[in-house]
Every structure is written in C-alpha cells, then in structure tokens.
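After the structure tokens below, expect a handful of questions from me.
Shown here: the complex without one of its protein chains, the others still in place.
The letters A and B name the chains in turn, as written, and every chain counts its residues from 1.
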Amino acid sequence: MSFWFWHGLRKGIQTTRYPERAENTPGVSPGRPVNTDFSTDEAAQLAAEICPTDAIVAHGKSTYVNHGKCVHCQLCRYSLRSPMNWEPGYEWSRIPTNQAEAAPLPSAFAKSMHIMVVDAGDCGACLHEVKQLNNPLYNMHRLGLFLTATPRTADVLLVVGPVSENMRGPLLKTWEAMPTSRKVIAVGTCAISGGVFGKSFMCACGVGAVLPVDFEVPGNPPPPLAILHGLLAVAGRKSLKTPTSISEGRL
Amino acid sequence: MPASSSPIAGDGTSALIDLAAALEERFGIEIAKGPANGGFVFTLSLFKPSLLPALCKFMFWEHGCLFGGITAEEQAARWEMHYAFLLPGAGWIDVELSLPIETTSLPSIVAEVHAADWHEREIEDMFGIRFENHPRLGDFILHDQIWREGIEPMRKSFAAGRPPLEHKVDREWQPLLIVGDPGSFAMPVGPVYEGGIGESLHFLLETVGEDVIRAVPRLFYKYRAVEKIAEGRTILDALLLAERFAATSAFAHSLAFCQAVERIGAVEVPRRAAALRVLLAELERMRHHAGAITAICESTALAVSSAQVAIIEENLLRASCVFARHRYLFGLNTPGGLNCEFGLEQCKELLVAVDKAESDLRLLEKRLRFSSSFLDRLEDVGAVTGESARDLNLVGPVGRASAQNCDLRKACPYSGYGRYAFEVPSETEGDGYARLRVLFAEATQSAKLMHQVCAALEEGPVRVSCQVQRAGAALGWTEAPRGAALHWLRVSDEGIVERYRAVTPSFNNWLGFHVAAEDFAFQDFPIILATFGLSATECDR
Partner (left out) sequence: MAVITAPSLVGIFVVCAGGICFSALLGRKQVPTLLAIAGAFSAVLMVLASAIVLLTGRTFETALWTLNGFGRLTIHLDPLSSIFLLVSGIVYFSISLFLGSFLKNQADETHPHLQFSILYFVLMASVVLILVAGDTVLFLISWECMSILCFLLINYDPRRQRDKSAGYIMLAMSEAGFLAVAIAFLLIARSATDFSFAALRTASAMLSPQALWLPFLLGFFGFGVKAGLVPVNFWLPRSYTAAPAVFIPVFAGITLNLGFYGILRLNTDLMHASYGTGVVALITGSVTALVGILYATTEGDMKTMLAHSSIENAGIIVAALGAFLVFRGFGQPVAAALAISAALYHIVNHSIYKTLLFEGAGHVEAATGTREMDQLGGLAKLMPGLSAIFLVGCLAISAVPPLNGFVSEWMTLQSLLRSAVLASTSVRIVFALCGAALALTAALAVTCFVKIYAMNFLGIRRGAWEPKADPKAFSKFPLAFLAMVCLLLGILPTYVLPVLDRGVEPLAGASITTVLVQPFFTATPYNAQLPAAFLQDFHNLGGQTGQGFVPGRGLVVLLRGLEANPVIFAMSPSYSIVALVFLFVVAWFVVTRLTRRRTLARRPVWAGGIPRLLPILTYTGTGFSNPVRVVFQAIFRPNIIEDTRQTVAVHFRTAIHRQREETPVVDRLLLKPVGTAVQRVAAFLAGMHQGKLNAYVAYVLAFLLLVLFFYRGS
C-alpha cells in the first residue's frame, strides 16, 4: 500500500512562478541565436552560409535571424570561425508577418481559455513540450489554461508540426468544428515555416499555408515556457511588441 | 570496413561459418555470397526471386536470424531489393535481389516472416511493386479514402517538391472490418485524438459494445516522406531530417545515420567521441524511459505518481539542456564525431542529475510495486506471448518484456558498447507490468553505463573530418530507446543522398500492437497503448 497522497504532499510546491517572476533554473530553455554584429562583411556572410535553413541573413557586417526558420541545429553556435551570439530566455512568441498587430482573445477568456492541441505531423518534440506544460513544474491549469478534448468547446487551436498531407483534412475539420472566435497558434519552427521538412508533396510548409495563424511560437522545439508565453499572449495577458521586420530577420 | 564497427565475437564467427555452409548446402548455385560491405558481414545475391520465401524462412526460422527490414531501391535500369537479417553476435546479412526495372511483382515473404508485412505494404504503396500472395496490400501510407490509385511517390520520376495533389474523399470507401458478430461496429478514435494531447493516430476499435474484440491502428497521418525528401539533399541536410523525424529518440537516429555515413566514408570515429556518443545515447534512453513511465502512470490515472515521474523527466530534460545545450539533444552528432566538446566538470554535473533521477525512479518503482490498484490495471493487460513477439519481430523494451532479448548494443555492438559492462533486462510475462519493469530496469542500466563512460573517458579529439568522396551504400544501426533502428544510406560520389531508408523500432512494434489489443475491456485501451510506448512519428517518418 503506497500513500500517494502523502508522497505528493511531501514533495512540496515545485511549480515555477512564471509569469509573475522570471524562471531562471538552468536548462529550462536552450536559448536561441540572436542578431550578431561581426567585424567584417565576410564573417557575417560566413555565418549566414553555415545555416542550413537560411534562417540567418547577412546584411553588411550584421546578421539577422529569422527565428521562424531556425531549427536549433546549433551549427552557428559551434562554428569556429564566425560563431553567432546565443541568448538565453524563452519569451519568444510573435505574430505572423502578415498581421499588423496582435489580436488576442477578448478579455473574457483571459482567466479561462480552452486549448485544442492538434498534432499535424510533429516530430514529437513540440508535442512533448506542450505535454510538459501539464506537469507540476509548469502546471498551466493554475493560469486558467485548460486542454480540451473536443473542438466544440475550444477557444484556441494549438498546432504543432509542418502539416503533413494526411493531416491537412483532419486539421481543417478541427478548425471548422470550433466556434468562430477561435485563435490559431502555431508552435515550433515546423509549424511556422515547415522547418527541415520544407515544402513537398507530403508537407504543407507550415500551418499558415492551411489556416490563418494568429500567433507563432518559434523554436525547435520551443521550451515549455516559450509555449506558455505564447498562450498567455493569446489570452491577452502578455503583450507582444509589433516586430520590425529587420529585427526578426524578415528581409 | 573499419575494424571497430564490425566486432564479431568468437562464437559469432563460428555461427556465421555454419550459416554459410548450410546456405551452400541448401541453395548451392542459386545464391552468390559476396564480401562484407557497408555494415553487412556478407551479402547474399539471390538470382531466382521464387526462392526468396524459402531463403527467408531458412534464415529466420531455421537459423535464428532476426529480421531487419526490406529496402527497395530504384536504380537506373534495375530494382535492388535488400532484405536485412541479423545473426545475433555475428552481424547483419544482406539478402540482395536485383530485378529488371519492368518487374511489377515479387513473391511475398509474409507467409514465412510475418514481420515483413508492413515493409511489403509500404513498398507496394510507395513504389508500386506488388507482392504476390500478400493478403493486405493497399490502403497503407496513402489512405485509400483520400488518395487515388496509381501514385507511386518513391519512384524517381515523382518529384518530391511538387505541390500536394488535389484530393477527393472517396464516398464509397469502407474500412476493412473483420468482426462479423451481429450488431458489431467500429468505434473510431482519432486522428485528432480525443484524449487531450496525443499523436495523430486513428484507431478502429471493433466491438459489439463494452468489450473491444480487436483494435485496428491506422497510421501514417504524420507521414512527411522523410525518405523521399532526403533524396537529392547533401548528407548534412539529410542528417537534419534523420535527427528531426522522431525527436524523442533524435540522438539514436542521428547516431545510426552518422554511422552509415562514416562507413561509406571509411572513417573511424575517435574513441572519445564514441564514448561521449554512448553517454548521450544513454541519457536519451533514460529520459525516454522516464517519459514512457509517465505515460503509463497517466494511463492508469494514478495522478501523484505520474506527476512525480513527470518531474523526473523534466529534470532530465533540463540536465540534457545544461549538458548538451539542447533539451532533445539536437545538433550534436555529425559524421565523424560530435559537434562540440564536453568537459569533465560538465560530465560530473550530469552524473549528479542522472543519479538523482535514477534513485527517484527506483523509489517510484518501489512505491508503484505496492500500489495494488495500479498493478491490477497493468497485470495481464495487453499480454504478448514470446512466440508472437518472435513471429512479429518485436524489438526494444516491448520485445524484451516478451522474452525477446535481442539488444543491438550486445547483439551487434556499435560505438564501443562492447567495452562496457551492462545487462539487458528481460521478462517473460509479456504483459503491461512486464513492460513497465523492463523500462525501470533499463533506466537503471543506463545510469550505470553513463558512470562507466565518464570513468573511462579518454582524452582526444571529438571529431575527425568525414568527407564522402566516393559513391557507396552502408547500414548504420543503434538500439534506440524503443528498440533497434536501422538507417541505410546510398550516396553519390558528390555526397548527395540517393536513397535513404530508416527502419524504426516503432514501425516494427506497431505491427505487433494488434496482438496485445485483442479482446480487452475498453477502459484498458489507453493502458495497452501506453505500455507499448509506441511513437507514431517514429513509425510514420
């Protein structure tokens, strides 16, 4: 006979204080490359060339990173000749290029938002990180974010994966089955740009090609806190800065 | 082939010689034995396709070889078919069949080797080669309800980059259901799974209400055609795909891929890099098993235990991130070694986290063992007999829970696994609880291995240059967390991938899932699914 109740109590509170307080435990985020200034144009060019997904763009001596394409291969970090700067942190969510400003859900949803998760061909990492949000360390229930099993009661459609051809129909069906106040959040580089899978006969190159996307969380995979940040942005509890194209590497 | 990657033990060699002699005696001039090549200890070229079933039966049933998989390859004017078999302790054997390009059908081997079922179905779907006497061809990767007939995406003439085809839902389509009880019907589950967060999978549970008679999984909703889009890419770009099609075992798959590349390029990996690869692979295994245990606890609705093991898993993810700068160990493997160096202090720090996780897991196992309500839901649930497991070639913890003790780390060591002492835990009951015990025991063994690696870590480079300058093909294999993973690669002399084939443990084990999911109460379904620990993305690729 195991006294699970007692074992649970003895563990104490493990949950992060984010978003009230920043979470700085090592390992919560792998970080990501940031816009870096190099000493020469060549070094910047080299840094851009090393990127396998063209996420880094050189412009003069500076390089700009489009995080929607970065697949965290870390080649630019380990590059001996022109390493990019990486920054820690996880507040990465952003709005898609084709939108002028963030359009969160009405304030009525701020403290109670139901999320429908659809796996549209995800590699397992993003989905796993979404799953981590339910563990006691992140516990998104405390913020009024709930997973729901049916699109009928869902407010937010969280999509991971580049949208494989066989999932395109189910994804669209899910979206159509939701109330029209729905918001779509694309989580992970694959969901934003197709990532390493790119555009092919079996891949739709991201959720944006299938559905109107309202929010994006870049990262491959984005750590749980980044996803949480994205969800809070959908709920209107984190405001997103209107991005300038240059800072996001979208030239 | 580098000496370090063909470690054939003494008894293994003699078994190999016996097998060669027996083959000579049985098939005589119908086959030609080729030399060791690209990870295979020898190649058997078969001239008559009609002998294929007999040969496969001979290898699989009479000589205890394990089935690896089938690879079809379209070359300029010929089909090349490779049937991989593993002689435990000795190595991989390639049964090769070369056919004119006009060939449209081949004898099926499913009557002899049931494990070849899905391989043949995949080849039929993707290449259009029919297998005679295969009872279930069609409606596999390209779902018949959506895809029209006659599309063969893996043929060279099919451009991977073409835009998606226009699909029309076939209104006449009916699922193949075999339960004919009066009033029987199929309960559809998925593909947008109704149980919160789950992978995209579709099940048809055949039932007459209450008790499920048979569960039919319908997969490949997540098929991203990794094998097709890898063709024409450079090795490094293809490595990104190999690493990212199944992230929860990313390191194992990228390792297998890198080994194949290293074999083609005839490069030997420095010992330090090999040892660090073992360290990282075991870290991944431990984290994966913690995740699998979380899923099992969740499926039985034992909330506190699943919360606690989820904390262990998250801590291992964080430890991975601190150690390797990525929570899922992306971007570490590269042909020729590792992308970055790890200091001793880092390793020690990792071991502290691993020891903590290991002791927590052991404590948890002890508590679970005394939770009768938990055990009631696992014991005798989803049982797979040893014979079925052998029949269907179940691999990894699932196979080992049913007395299939094959572990590539022992059976065909790679990356220097032969240097370490560890055990391969196995059970004989084959039920959900046996699978759980195997997971716990393997996590402990992984921690033990990591200690050994750190203790014996040699100085030296972590990477050598690996430039592929000649055309060639090779097999790379690892024991991924879910079981044996094979990556077979053919590259051109410019270092461009011509054919890439990944046989994943989930692909093997999904085939065997139906054996466990027969005649069960509906509420046991998530438990059977969780104890199998299958990944759709790893299967679908």
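What we mean here is this: a residue touches a chain if its C-beta (ideal position, glycine included) is under 8 Å from a C-beta of that chain, and two chains touch if they have at least 3 such contacts.
Keep in mind that this is a model prediction, so the values were computed, not measured.
Among B:Pro88, B:Gly190 or B:Gly430, only B:Gly190 touches the chain left out of the display. Set against the missing chain, the residues B:Ala22, B:Ala36, B:Leu51 or B:Ala111 yield one that touches it, B:Ala111.
In the complete complex, the residue from A:Asp41, A:Asp54, A:Glu87 or A:Glu176 that touches the missing chain is A:Glu176.
When you scan B:Ile29, B:Ile178 or B:Ala421 for touch with the missing chain, the hit is B:Ile178. Within the whole complex, the absent chain has one touching residue among B:Arg130, B:Lys356, B:Lys410 or B:His514, and that is B:His514.
Against the chain not displayed here, subunit A makes contact via residues 150-152, 169-171, 173-174, 176-177, 179-180. Summarising the interface, subunit B meets the missing chain with residues 110-111, 114, 117, 133, 135-136, 145-146, 169, 171, 174-175, 177-194, 202, 204, 206-211, 213-214, 391-392, 514-515.
The criterion applied here is as follows: only the chains that are shown with their structure count from here on.
Put simply, subunit A touches subunit B in their complex at residues 1-2, 4-5, 7-8, 11, 14, 25-31, 52-53, 71-75, 77-78, 117-125, 127-132, 134-137, 147, 149-151, 161-162, 164-171, 173-174, 195-204, 220-221, 223. For subunit B in complex with subunit A, the touching residues are 143, 146, 153, 158-165, 167, 169, 191-200, 220-226, 228-229, 236-237, 240-241, 244-248, 250, 291, 294, 302-305, 307-308, 310-311, 313-314, 317-322, 325-328, 330-332, 339-340, 367-368, 370-372, 535, 537-538, 540.
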